[in-house]
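Take a look at chain A:
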Amino acid sequence: MPVYRSVVCPFCGCLCDDLEVTVEDNRIVKVRNGCAISTSKFLHHHENRVEKPLIDGESATLEEAVKEAAEILKSARRPLIYGLSSTECGAIAKAIELAELIGGVIDNTASVCHGPTILALQTLGESKCTLGTVRNRADLIIYWGCNPLEAHLRHLTRYSAMARGLYTSGGRKDRYVVAVDVRETRMKRVADLFVKVKPGGDYELLSALRAVVRGYGLDVDEVSGVPRDVILELAERMKKSRFGAIFFGLGLTQSEGRHMNIEAAIGLVADLNHHTKFVLIPMRGHYNVAGANTVTTWQTGYPYAVDFSRGYPRYNPGEYTAVDLLSRGEADAALIIASDPVAHLPYKAARRLAEIPTIVLDPKRSMTSMIGRVVIPTAAAGIEAEGTAYRMDGIPIRLKKLMEPPEGVLPDAEILSLIIEEVMG
Partner candidate 1 sequence: MEMMRVNGVEVEDTFAEAFRMWGCRVIITAKNQKWADTAAMEMTGFATSVIMCDCEAGIERRLSEDETPDGRPGTAVIVFAHSKKTLIEPLVRRIGQCVLTCPTTAVYNGIPEEEADAMLDIGKRLRFFGDGYQVKMRLGDGWLRRRRFWRIPVMEGEFLIEEMLGAKKGVGGGNFIIMGVDEDSTLEAAERAVEAIHRVPGVITPFPGGLCRSGSKVGSRYPFLRASTNTPFCPAIKHTYPESQVPEGVNSIIEVVINGLDEASVRRAMAEGIRAAVEVEGVRRISAVNFGGKLGKYQIYLRDCLGGEAS
Partner candidate 2 sequence: MMELRLKPKVSGLSIPLEAEVISPDVVAGKTLREVEELRVYHGNRVETLSEYFEVEGEVAPNPEEQLIIVEGDVSWVKYIGAEMTAGKVIVKGDAGMHLGSRMTGGEIIVEGSVGDWAGAEMAGGLIRIRGDAGDLLGAAYRGSPEGMRGGCIFVEGSAGYETGTGMRRGLIVIGGDAAPFTGAHMNGGVIFILGRAAKRLGAQMKGNGSLIICLGEVEELLPTFVYDTTYTPTFMRIYLKTLSEKLGIKRAEEYIGRAFRRYRGDRAVGGDGEILVVERG
């Protein structure tokens, strides 16, 4: 009964790599160290699978499905390749090659989560570090618009508030913890200070903090519902900390202001570096969304929203991003890899996917696979296939293959290679 140690969890951007997974008869029977979601992922990975390739809902052979997919992509004028944040880097690289070949647009799910973070970075840069640096050094940790208790379940214990490290042997008691959110989440119980900000008011609050850190006064009583005294005190605490870290999530990127919220946060952190050491780290959601950005960047220069229609890469979020291409009715074919946009994109965009020929590569049945013209089952990366994934802080880790995929099911990268071959003819 093989027990795999140091298994990497392919769920969220934490990429915890200390799991122990027991496999019996090509079935996972036990998971140790995993969080609830992780455990669910390993234990249920065999459920709700796409069993056979499908064309228009009818089962087909892999060859037929690949051929059909290639035909769709070849005849499209504005094909979109989307998803990629829940697969390994080899598949991402192949998807880019395919996009280039068919003169299509390639986008990954970063465009609807931390795309704004990247836009802000491209304007201002960022001061960041790996999670271990926070673990070892941070005496002030701020969670802003993110809730690790719901989305990154082991973050607090492994990497941040509770973790013990080189200069933080006391763990939680060596740190001051702040949570900022629009509603009182469970983080309130974790934090020493909970700051409730008016929905859509983060930009103002961050700006005010910046001004105060720069030494200006604040001649208003409150900003976005936060009293002046709290702002002044928080700014002071930030300046006085020895190593400060801000983790932020979709509460900043998806709310009013989007990338400008992140710019304000980046700017605040940059300014704080004149007083002490301060970093900012986005809480990346899907386990390899960082990898999708990373690979796309080294191959094309751009992290997402890349258009190859003119033979060379072009980049413009808002123009070449999936939501926009779909909701404007521009995409005339789509290849969705390891993602479920029908469940998560705004209805108008989801609807477009149902209108056009959509190819879906996914281990599991999803809303997108239910509307797909061509559906090809794939091996689950990190369980049935190996490959690289990049943690939320950019650390590359090798996903393990713990067992064989179902009969005839191939990893994403191999299926994409077959489609590429078919397209090249």
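Just so it is clear, contacts are C-beta pairs under 8 Å (C-beta built on N, C-alpha and C of every residue); 3 or more make two chains touch, one makes a residue touch a chain; residues count from 1.
The candidate set was assembled so that all candidates are chains of the complex that A comes from, given by their letters.
Computed from a prediction, not measured in an experiment: that's the story for all the values here.
Enquirer: Given the candidates 1 or 2, tell me which one touches chain A in this complex.
Expert: Contact with chain A is made by candidate 2.
Enquirer: How about chain A: which of its residues touch candidate 2 in the complex?
Expert: Where chain A meets candidate 2, its residues are 76-79, 102-104, 119, 122-123, 203-204, 206-208, 210-211, 214, 216, 218-220, 223, 256-257, 260, 263-264, 267, 308-310, 315-319, 328-330, 332.
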